[in-house]
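Everything on this sheet refers to the single structure shown next.
With one protein chain held back, the other chains of the complex are shown just where they sit.
Here is subunit A:
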Amino acid sequence: MAIDSLVLGAGQEVGKSCVVVSINGKRIMFDCGMHMGYTDSRRYPDFSLISNTGDFDNALTCVVVTHFHLDHIGALPYFTEVCGYKGPIYMTYPTKALAPLMLEDYRKNMDRRGEDEQFTSDHITECMKKVIPVDLKQTVQVDKDLQIRAYYAGHVIGAAMFYAKVGDAAMVYTGDYNMTPDRHLGAAQIDRLQLDLVITESTYATTIRDSRYGREREFLKAVHTCIAAGGKVLIPTFALGRAQELCILLEDYWERMNLKVPIYFSAGLTIQANMYYKMLINWTSQKIKETYATRNAFDFKNVRNFDRSLINAPGPCVLFATPGMIVGGFSLEVFMQWAPSEMNLVTLPGYCVAGTIGHKLMSGKPTKIDLDKDTQIDVRCQIHQLSFSPHTDAKGIMDLVKFLSPKHAILVHGEKPKMATLKERIQSELGIPCYCPANNETVTVPSTHYVKADASETFIRSCLNPNFKFSTYSSVDKSYLDSKYSKAASGLQVSDERVAEGILVVEKGKKAKVIHQDELLLMLGDKKHEVQFAYCFPMHTERLQKTRTEELPSADTLLCDLDKCTLINQLSMKLSNELSDANILDLGEQLQVESFRVSICSKNSCPHRLSHSVHNDSESVFLCCHWSLRDEKLAWKIISIMKSSSPHTT
């Protein structure tokens, strides 16, 4: 059995995330994003690779969308309405709620730019009707075999990592995630699962970011200094996510510092988004959830609606305006008014597309910006660049992969050279095979497959009772537990071999069965065989002989019982000197160490006696040894001790 991952997008690049995973006969499409950098066919994933005939309904079991960013959901209306996919689509509740806003916004912008319309407003509505919303940690049975489950991913509101399981094969697709919390969202959270495969984003494959607190501090300081001097702060921002995060940060600061300067939100998308955030409290950070009982954190106390008349009103203020990169709209309008004053401050988002005003401001501080042929803006205001990012950094990726410890890992959504570095790290540091396929490549990894087996009653009973074993001797007093514990060498370790002691029996034409080891012989109708070693060797006992002859002159050839005992006793003492940690049992005529037994051989022709060693000398005595396989090393050690000591035996 194998898991095939066909990467249709975000393979060694950032944009149009889309991975189709075939797992035990099921095919799941994770994310259906678009690439914002292209306007040609490269904009969408190559869906024809899924099915040549265009029969996507049969080719795919379901589509799973992790969050509402366009590079994860942008192609969905196209795929459902234009390509005609009619199967189930899963996403979280917030994603379902906010995705239409995003798609509509994008469509309008496309319209404005005069591009070809890829999908219409109706398409979006229709597409959303097919979506089945899921909750966090809710296990959804897609069909008889396929289970999916969403885990919290941080990143943006409603973002989720998805766990999918078919039979015994299981995998996780992370989407975008953040391992550290921010002001309004928590950190990614997932259980320790048994996984064959993890597909993770790797936006920051090599970057290790500092604490976000530093960035917050800089931001607050810049804003506070500006308003304290009576200036106005313009925060051009994207409507969803960053605006709320910054606003919570400011609101909290305002509260603590007892500031009264107004904060404004430009009307439109942001207000609507705030309303959604207010409803989706369950998807926010711990702090917001905790305070929800007393106050909804998105009910901003100091925030008011802005209208154009306030642009030139006197006194300091803070304004959130869309769009983020000052490409047009309200943020540009305000920027034009405020930029010429040194007192004012404009913050810029972490990333601005080339060609936007935001980008121009970022690259060195220009004094004049040409908006178009006729308009020139005199820029004297202060510029502060924000570098907040909702993606996890390299350490976060490593931490997550380490926590999940899957059998294989695939990296997507990152830049190729950096991904290669991270891949090396995952393989060398965590010992997990890792891949970073390019677009339209398929990676195949083996999957787990369990055989179902019956279990015998004895086996089940033995599983219920603990059966732990310790290795090595310790100060643990086990006098009454002796039968239960065996001893071996090197380090105190404990094991519970209830399950390992079972024996899997697969008979032809029957279902596999696990039985207890005691039952095996019964089942096979056979007897127990054991490999036993035997060795008989002579031992020189001069001194012993002498004493014997003096005391008992009548018996020459045979050692009497008493002598046997003496000899054994001496051997026992000798051995206990040499093998301090062995348990030597002196059984009179016999000596026993674990399964090793030695006794004096009374037979004239012992079958275990090696012929060349036969001297049949009256002054030596034969020692016959038996031992079983498991104590082989010990046995030879004992024999060598006995042999080496034989001339000196006294």
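Basically, a contact is a pair of C-beta atoms (placed from the backbone, for glycine too) under 8 Å apart; a residue touches a chain by one contact, two chains touch by 3 or more; residues count from 1.
Rule of thumb we're sticking to: contacts and distances are computed from a predicted model.
*Asks:* Tell me the UniProt protein name of the chain this structure doesn't show, selecting from "DNA primase", "NADH-ubiquinone oxidoreductase chain 2", "Protein SIEL isoform X3" or "DNA-directed RNA polymerase RpoA/D/Rpb3-type domain-containing protein".
*Replies:* So, among "DNA primase", "NADH-ubiquinone oxidoreductase chain 2", "Protein SIEL isoform X3" or "DNA-directed RNA polymerase RpoA/D/Rpb3-type domain-containing protein", the name matching the hidden chain's UniProt entry is "Protein SIEL isoform X3".
*Asks:* I'm checking contacts with the chain that's been left out. Which of A:G84, A:G214, A:P417 or A:G588 qualifies?
*Replies:* The missing chain is touched by A:G214.
*Asks:* In the full complex, which of A:R192, A:K373, A:K452 or A:K633 touches the chain missing from this view?
*Replies:* A:R192
*Asks:* Which listed residue, A:R42, A:K395 or A:K643, touches the chain dropped from view?
*Replies:* Of the candidates A:R42, A:K395 or A:K643, A:K395 is in touch with the missing chain.
*Asks:* Out of A:K130, A:K287 or A:K360, which is the one that touches the chain we can't see?
*Replies:* Of all options in A:K130, A:K287 or A:K360, contact with the hidden chain holds for A:K287.
*Asks:* Quickly run down the residues of subunit A that touch the omitted chain.
*Replies:* 179-181, 183, 186-187, 189-192, 208-214, 216-217, 220-221, 224, 252-253, 255-258, 285-287, 393, 395, 399, 403, 405, 461, 464-466, 468, 470, 472-478, 480-481, 491-496, 498
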